[in-house]
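Just below is one structure, and these are the notes that go with it.
Only a single protein chain was left out; the remaining protein chains are all shown in position.
This part shows chain A:
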Amino acid sequence: MHKQNFSKIIIYCFLIVVALMCLVPFYSMFITSTHTNSDIARKLLLLPGDQFFENYNRLIGTVNIWRGFINTTFITVTATVLNVYFAALAGYGFSKYHFRFKNVLFLFVLGTMMIPGQLGIIGFYRLMETFHMLDTYWPLILPAISNAFGIFLMRQFADSSVPMEVIESARMDGYGEIQLFNRIVLPMMSPAIATLGIFAFIGKWNDFLTPLIVLFDNDKQTLPVMIASVKSQFSSDFGAQYVGIVISVVPILIFFSFMSKRIISGVAAGAVKG
């Protein structure tokens, strides 16, 4: 019994040390953002100071980081909605309809997941130039329609949890096929929609390479690209850089503290299916 208690203590210590490794960089970030540059350079800072707004004003004077925040939110929400809707539509199509070449087409969808994302990036840039879509949000939003992982996830869900009887009886009631999907099937798929929505949202929020190459106007830029430009524009102003990353972390922290159970169980559900 004594030995068991001892090993329990060791295990908890290990868990706490790893937890501290996760939290200390964020703590250090908050603390450092509240001090002057000369203090940041000279001292080890462990307690908050009072210079946050000084640093903040210098940052905001050059980089409109809240604008980046709004831009990213708009792009992410729009792309996530498209992503989830069309993945559900195609997943349901593969699950409940019988048509020729269905299996070959489904294998093709899965095969597209193996293609590294950067393979076509130069052609993508050129094509967007031809479409006059450079410096617009279209190249960031429209490709969300084709999400192979989402289709896979949605097909699995539709196979197991959307019974054929419900579809048949809705047809008896006179629903058209598209109406049937929108009114009956889509609500039934909401657990899978939540899971995919979380994946799509996190992925899009963090998207960096595409906005970096297709957007030129600073006011249209997304948050990750703005953070990258803060790093180069304020290379010797550490206080302002720290404020920049604080602003990009805090909303995620708040969002996560309310939604962590949901997000983690969504990720776990998606991982088991994948």
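Heads up, the rule we're going with is that a residue touches a chain if its C-beta (ideal position, glycine included) is under 8 Å from a C-beta of that chain, and two chains touch if they have at least 3 such contacts; residues count from 1.
Following the convention adopted for this analysis, contacts and distances are computed from a predicted model.
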Record lookup, UniProt, unshown chain, options "Urease accessory protein UreF", "Sulfotransferase domain-containing protein", "Mov34/MPN/PAD-1 family protein" or "ABC-type sugar transport system permease subunit" -> protein name "ABC-type sugar transport system permease subunit"
Which listed residue, A:Phe14, A:Phe53 or A:Trp66, touches the chain dropped from view?
A:Phe14
Please output the residues of chain A touching the missing chain, sorted low to high.
8, 11, 14-15, 18-19, 21-23, 25, 28-29, 32, 40-41, 43-45, 86, 89-90, 92-94, 96-99, 102, 105, 109, 112, 114-127, 139, 142-143, 145-148, 151, 171, 177-178, 181, 202, 205-206, 208-209, 212-213, 223-225, 227-228, 230-231, 238, 241-242, 244-245, 248-249, 252-253, 256, 260-261, 263-264, 267-269, 271-272, 274
